[in-house]
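Here's the structure we're looking at; comments come further down.
Of the protein chains in this complex, one is absent; all others appear in place.
== chain A ==
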Amino acid sequence: MGFAFTLFNSWQAETVKGDIPMTKQKVLLVGHGMVGQRFLEALADRGGLDHYDVTILCAESRPAYDRVGLTRYFTERDADALSLVPDGFMAQPGLTLKLSTRVREIDRHARVVITEAGERLDYDKLVLATGSYPFVPPIDGNDRPNCFVYRTLDDLDEIIAAADQARIGTVVGGGLLGLEAAKALHDLGLETHVVEFAPRLMAVQVDDLGGGLLKDKIQALGVTVHTNTGTRAIVDGEQHRHRMDFGEDRHLETDIIVFSAGIRPEDSLARACGLELGERGGVVIDDYCVTSDPDIFAIGEVALWQGRIFGLVAPGYQMAETAAARLCADSEPSFQGADMSTKLKLMGVDVASVGDAHGQTPGARSAVFFDQSTGVYKKVVVSECGRKLLGAVLVGDANDYGNLLQLCLNQIDLPGEAAALIAPAAGDAPMLGADALPDSAQICSCNNVSKGALCAAIDDGATTVGDLKACTKASATCGGCAALVKQVLDSELAKRGVEVNNHVCEHFPYSRQEIYHLVRVGEIKTFDELLEKHGSGDGCDICKPLAASVLASCWNDYVLSKPHASLQDTNDYFLGNMQRDGTYSIVPRVPGGEITPDKLIVLGEVAKKYDLYTKITGGQRVDLFGARVEQLPEIWKILVDAGFETGHAYGKSLRTVKSCVGSTWCRYGVKDSVGTAIQVEDRYKGLRSPHKIKMAVSGCTRECAEAQSKDVGVIATDKGWNLYVCGNGGMRPRHADLLVSDLSDQQLIRTIDRFLMFYIRTADRLQRTSVWLENLEGGLDYLKQVILDDSLGIGDELEAQMQQVIDTYQCEWKTTVEDPQAVKRFKHFVNDDVADDNLHYVRERGQRRPAYEHERIELVQQEG
């Protein structure tokens, strides 16, 4: 070749920049699996497609798909959903994908690849990403019909087809993939067995105790596990197709056998063309993924680095990045091995393994926590000096994985006793702050993003988790590291002098809690007064609604009285929820979800009269969409006359108190959950708070009202009410904590009074109770002291304040429709009574909805 191609002289990497070929070279990628696709993406990201024409030879009939998520195929049966190739990706100039194209031979001398169809393709650079093949143990009869492996979508299709005629399925191999396969067979409705030669399941990742617990858990799910069992032969069965002979008169009859006993590198092409291989297979690569032929790379499970095969996708991705970087003459990153720690959910059981899980390091000592009743096993392995974490095994509860992994990977001095890392309950485990992590710390293992890379992105201007995700891919795959990414962001922004404060906005140098106290102590009654005394500027769309909420929490004036009207977000101003076309939705209060037929008919009649789109909400009420601003008062007039009140669906306030039917009808009901829900909803309706509040009351411990996912959850027992607090559903689910048990009706109300008012006093803007509790110093114990033991001596005050809010309640819609001046504001035009002339609807499923942009164009053309 006519130009110096010094790419592979690893001795002086920085000099190679600029040695990218000037004319386009040909790259052949053999294999289009997860790692192959990542290689293409990395090459494209680095601008490599300007310099290389890449032809991809894929033996399978489908382009790259998510092999890690293969089991999903059994439930979803949607191959496209597993695809890893973004729409339009292969249309980029420089990429040619050949499906169902298997390579027969590599001629390194001629730099030509010959396919099984006889096609000859020449190359300048060759990338082997052929992956691995499932190891099938050399057992007599392993080639009988209905014996499968578990690797490709085609394998799965065959298993699914065979399962139709089968009753029993058996997996040979109790490792990670074997258990995945077992789940698949189980989901297909087969009586499922797992046969494992080793004394325990997941022998590589977990130890005997952990493996034993895992076995118990998996057996409890209906899968029979045979450990210490080797198969000698497979012969015809009597009841079923096969009989697996285990020796000593032990045997198992089964219809289907799936071999999942490990993987072997798919290195036959490399072997045939004389590339250097390891003793037990695998194509030998250096730190730059280059094989013994400088023009051939190997990446993924086919590659052998320092005598090791990496059978996980994350190291494969790192190799793909490395090879792409080398082709683009970038010296970084090189491949430096990979951590094989794993965390996964197997048949609903959390299992994780970190570092030296078996304590093989000389002098290693371990601490173990084992609770058979809850099914939790945790082990940490520490160094001889007791200061460093070497490894860990977690079964049944893997919440500590992230923390332990960082401690282990970064060799950080342990924050306390090793046992405290896994000890349950007695206070929170010592957590690792983001500051303690070195720059090399890997924060996102899916996409191999280090803390240093996050810091660099922050230096380049990233200021939100969203920014970081977009430019580094951190937390873009499994999302497990999102909390850690946020911690790094906050601490790094603070270091850079970007003030991370809890000031509500530029107009008030105070937190919401501080503003609350300023308002209360200073008896401030209006926003203007607050701004004059404690703020600057004109205010904004952050501080105005906040001030309105605080003023309402403290003094509970009519929210649309003149001094407050200009503070309200449009939802509060027009007492409805603005939808995407600028119209509003209407949600009348239906306390406890109990409604008479007459009232239900009124809702139906109103919806019909105004052609409102009607939907039942998750909070047991009815949402009517599509009311124009000038229609709101007349609609609400009808509703108020029929006895409805506003549901405050627009406000940061109590939404609903969901209930099950309880002892009113239910044969299991212990108490009157509906009656209590109505009482509670009527008590706290209209209460303005830092964020919306949801509650529920269940009539027995079957918990049909899902009270434990609410800010306040009440569950009846035969001894009284159990009160749960600070739960959440939605985007960030949190199971509620039990605050107190066995309350009488009266105690229940008093406790909720105190709890809610304490939250309103101390929470930040838009902070739900769940996040508030997590940030409350002292946590649940402190909350119990304040609420139950009255440790701050404010119990009476909290109750009195709540009583004042309750005494001054008014239905904002009733007040509004009775006030002609207030009704006047509900107009679209100040100078005309007509409606907005730019609303367009289409009918769908018998109701109307706002037209989408493309439909609007069509509609306007038709109307025009």
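Operating definition for what follows: contacts are C-beta pairs under 8 Å (C-beta built on N, C-alpha and C of every residue); 3 or more make two chains touch, one makes a residue touch a chain; residues count from 1.
The definition used in the following text is that contacts and distances are computed from a predicted model.
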item	value
Protein name (UniProt record) of the chain left out of view, among "Lipoprotein YgaO", "Nitrite reductase small subunit NirD", "Predicted branched-chain amino acid permease (Azaleucine resistance)" or "Bacillithiol biosynthesis deacetylase BshB2"	"Nitrite reductase small subunit NirD"
Residue of A:D541, A:E605, A:D781 or A:E818 in touch with the missing chain, whole complex considered	A:D541
Chain not shown: contacting residue from A:S61, A:Q165, A:S566 or A:T701	A:S566
Sites on chain A contacted by the missing partner chain, in the whole complex	506-507, 528, 537-541, 543-545, 562, 565-571, 573-574, 578, 580-582, 629, 825, 827-832, 834, 836, 838, 853, 856
